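The other protein chains are all here in position, but one chain of the complex has been omitted.
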Amino acid sequence: MSFLKIEDLHLNLGEFFLQEIFITLQQGDYLAVIGPTGAGKTLLLESIIGFWKPDRGRIHLVGKDITDELPEKRRIGIVYQDYALLPHFTVYENIAYGLKKKEKEKKRIREKVNRMAAALQIDHLLHRTPTTLSGGEQQRVALARALIVEPKLLLMDEPLSALDPQTRREARSLLRKIISGSHTTVIHITHDLDDAWALANKVAIFKDGKMMQFGLLQDVFHCPTNRFVADFVGATLLEGKVEERKEGFTIIHVDDFHLVSLDESTIGESVRVAIRPENIVVCKSIPKDISAQNIIRAKVEEILSEGTTCVLCLKANHTAFSVFVANNAVERLDLKQNDAVYAVIKASNVRIV
Amino acid sequence: MSFLKIEDLHLNLGEFFLQEIFITLQQGDYLAVIGPTGAGKTLLLESIIGFWKPDRGRIHLVGKDITDELPEKRRIGIVYQDYALLPHFTVYENIAYGLKKKEKEKKRIREKVNRMAAALQIDHLLHRTPTTLSGGEQQRVALARALIVEPKLLLMDEPLSALDPQTRREARSLLRKIISGSHTTVIHITHDLDDAWALANKVAIFKDGKMMQFGLLQDVFHCPTNRFVADFVGATLLEGKVEERKEGFTIIHVDDFHLVSLDESTIGESVRVAIRPENIVVCKSIPKDISAQNIIRAKVEEILSEGTTCVLCLKANHTAFSVFVANNAVERLDLKQNDAVYAVIKASNVRIV
Amino acid sequence: MIFSGAGLIKPMEEMRHNFEQKHNIRTDVHYGGSGEIFACLAAGQPADVFIPGAEKYTDDALKNGWVIKETIHKLVLHEPIIVVPMGNPANVNGLMDLTRPGVKVAVGDPKAPAIGRVTKQIFEKNGISEKINPNITVLAPTVNQLLIYVALRQVDASIIWKDLTSWAEEKGKLEVVPIPKEKNIIQTIPTAVCTNAPNKELAVKFNDYIASEEGMKIWTKWGYEPCGK
Amino acid sequence: MGIRALRKISFFHLSFLSVTFFITLLLLLAIGSLFFVPSWEDVAQNIWSPEMRYSLRLSLITGFISTALVMLFALPIGYALSRFHFWGKGFVKTITDMPVAFPELVLGLCLLLVFGSTFVGDFLNSIGLNFVFTRKGVAAAQFFTALPYAIRIMKSTFDYIDPRMEFISRSLGYSQFETFFNVSLPLAKNGILASTVISFARCIGTFGTVLILAGGSYMKTEVLPITLYLNISYGNMGMALTSGIVLMVVSFLAIFIFEKTEVGF
Partner (left out) sequence: MGIRALRKISFFHLSFLSVTFFITLLLLLAIGSLFFVPSWEDVAQNIWSPEMRYSLRLSLITGFISTALVMLFALPIGYALSRFHFWGKGFVKTITDMPVAFPELVLGLCLLLVFGSTFVGDFLNSIGLNFVFTRKGVAAAQFFTALPYAIRIMKSTFDYIDPRMEFISRSLGYSQFETFFNVSLPLAKNGILASTVISFARCIGTFGTVLILAGGSYMKTEVLPITLYLNISYGNMGMALTSGIVLMVVSFLAIFIFEKTEVGF
């Protein structure tokens, strides 16, 4: 039996429709929901928690239909995008509020709150009221409030967005620890793909109220099923035709070159293959003693610098794809625009979608 | 004459002190303010705009002391961390509100608002009220409201935090365009170092109410003056002693090896050198025909994967430092823990601070 | 349950007390302005005895069939007098002075409080209704207002009941200018038993008691003049 | 509310709604019972009498004028009490609340003492503002009766409005006055509505204050509550109750129309 099952959810808000959402999660799953702003991610969360009544579709939690259940009966934890701390409570009371409902012993409440606050480095703020906190502090209070009740299902709406990279890394590892310890099932909305990489095992991609793809992290990131998802997760999607199959390899004809993949397919079929930019290695000369099956000659069209990393836009005849490298690599290879390079891709990284 | 001059600003909030802030900006400067959460970044902004009255220190704008000026006389634009949209106005009215004060002609207001909204992709939301918007939509409305009045000084508190990577990139280039066009001076608080890289020419780093370092972007990121800043911007800081100077090179003895730097120093002096992790190239064998002066033998202590990138923790005898590479590089070099590698660093990237 | 005009509270309280002792029962007296207790009757509130401040109310009640005609007794006299603020700023010494131009006079509305009708009649009797009209600053619906206006020096003169003046006179707020008997019209305070009295027997007893010799003694004690004969 | 939240009928809803309907029913019964005392011909006939028309008109005119004045004063005062810190604020708050506690008679007396023959009264007289025994006095009496309510409600309303919203408007270059009109007032809409409803109702309903200050003279300073009282004194219950019914109908219509304009946030 699945833990959470969302079946054909529809929500009509006049100008915006959330439609045909099907999500099934097992206990312990960690789902990252990503998508451009205004895609309906928050609305999905608010539907699950019971803030909105769906126009169609049912939501089942542990086999029970909770679509019409009162919010207080659902026992779902939530971290809101705008924190939504209770302004008349102190930070301590905010964190302890949910706990008090489950745990009657004062001392144990105090202990737990202190432990959680210390882990999130907000223990010096416990006596303050939320309005005097900075953005990141408020966000961690909201996180603590949701985590401390150890809900079976935890929904988080960009819970780390206001944190600096260091605090965010710490919060991530704390999240991982707590969640794996208590077998919590999590739905985590994020704009930071690193959050997804670091925490999630499943990913759902939203756009304009529709779910574009839902599946295991590896599948979605490596085998995006359509151009939007590919672009969004930064993968390159190429159209091709299966030409040959031999020794477990599938050889695909793509525009101007051939690709070798480990995925199976039938000869003659039109397929799409996905390649992640960080799985492509760029060399200036044909590398020796390398196990990769694909070596493609290409030209550097553009070098986009993004802080400490770079995206190389390459073009092999008419096919464009991008490669992701650290700045140092550009320097080391002494890459310049219009240089000729070789893109090296392992067969296992060429995925038929 | 400097455009903005903050002199010895102090703000005492009982539990939190903002102290000894000195900032000088020229017209057209773009200052990125970074620092861990709760460092006092927002308070700095709120002091400049006039929400808080400083306990000590003065703020000068274009030579005029504005410390005691009424907020409406300062003409400073601001994007708040929590957007602070006016709930009784539509999106259109929110964006047009500040403009109406300057521009009387209805038609021109409408034109300008439409253009700005289109650039930020919120033109389909103009008739809505802010409460019905998603987080990222609200943020873009706040951004539009501040940008449209073309203030001489623009303060922005994490203005891109709620946007997905794609929209964020677009917003950045929009920002760059508008700001360079109107010679706006900007103070931009961010947690995303990429924002700083992409936009800023100056950086200020805050911690616990104090400004740890302030200077040009390159200086701060490449020559952090203390460990905290180094850690925060991800650079490695090493202690050493200047042993020799020849041909414009400074040779520094660091613990177990020597480093060659282009920066000047006097022999015998104890110095600290900073190296950015993306400026270190890792090879498995001593590379040939390379112009870099520093080649250090080291051992791979740990490989930390972060989504599409990796941090390699290296150790040369007793000195630890880290290197930043894309995932593909790890794969290409077939790096494993405890492998012996060579770290290659250009002399120009070894900075004496 | 007795409905009584609020101005009669002092003697009423004493008589009620005595009556309770004598018959060993409890009574309730509900005080209010004559108009208000009349309105309570009109609202159908059961009452036993009805003692308003002027005959007019009893007459009206009789017309509506709320009181029993046979039980109407006239109790005590109610004497109108002229009151002026302390020091008599307009130098009013008699009815005729009220007609002097510039004298501000407050009188009761001729149709509303009992004093209003009486005042009008006095003016008519003395043939000054016409001349006084320009001087009338305010037509008040309640007699209390008249007292207040004079005591607070808002008008130069007014005509009110004599029994209302004791405190203000004593405290030096106002002066009394009596109206000679022949020019005056003296009213009486009536009592009557209500038609739908819940305790008709006792009601009749109380009604008689306050009109009796013994009752009259108490009225006199509080400065009222019996009208009996 | 604009939000279409999940609404499963719960015990909570039921209990709160039943309290609401219980009180509504009780009030309805109380209000309605007055309708059945006078006969209908009586009402029909009285309603077109010149006296009734006069007092209805005066009630409406003075009611509107004094409500407008009340709001004109209550808005800045409520705002000042909510936002500014000044010496003696606690005292000012108490003084502006106090008149609510006064029986109308007392408030009337107080106003009479001030506007009567003191220097204030004399001064006002000299600029043509004579409040004693005049129609202006009716409006003045209503004004002071309703003002304390309006101030208190507006203060409490402004307390609930985030001062940062105002600050934002100022940082966009609007002066404090402009901000007050552009931001504070629109955000206080619901509170302004509440205090306008209460002020208007209080204005047309007040009797004692008007009676003492303005005199309550027949067809001169006669507003509906005075008509009611006068006619009770005349023994003319029909007319009295008719004016009561007119008052009810007027207030029902006024309040109903007002409440319809309400908006959610």
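Per-chain residue numbering starts at 1, and chain names A, B, C and D are given in the order in which the chains are listed.
Note that a residue touches a chain if its C-beta (ideal position, glycine included) is under 8 Å from a C-beta of that chain, and two chains touch if they have at least 3 such contacts.
Everything numeric here is computed off the predicted structure, so don't read it as measured data.
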Which of A:87, A:181 or A:268 contacts the chain that the document leaves out: A:87
Contact with the hidden chain (one of D:47, D:65 or D:92): D:92
For chain A, residues in touch with the removed chain: 49-51, 70-72, 74-78, 80, 84, 86-88, 97-98, 101-102, 131-132, 145, 149
Interface with the unshown chain - residue positions in chain C: 1, 5-10, 13, 28-33, 36, 39-40, 43-46, 144, 147-148, 151-152, 163-168, 171, 173
Absent chain, residues of chain D that touch it: 1, 3, 5, 7, 10, 12-13, 15-17, 19-21, 23-24, 26-31, 33-34, 37, 73, 76-77, 79-81, 83-86, 90-107, 109-111, 113-114, 118, 120, 144, 147, 149, 152-153, 155-157, 159-161, 163, 167, 175-177, 180, 190-191, 193-194, 197-198, 200-202, 204-208, 224-225, 228-229, 232, 244, 247-248, 250-252, 254-256, 259-260, 264-265
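What we mean here is this: only the chains that are shown with their structure count from here on.
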CA centroid of chain A to CA centroid of chain C, Å: 90
CA centroid of chain A to CA centroid of chain D, Å: 58
Numbers and ranges of chain D residues touching at least 2 other chains: none
For chain C, residues contacting two or more additional chains: none
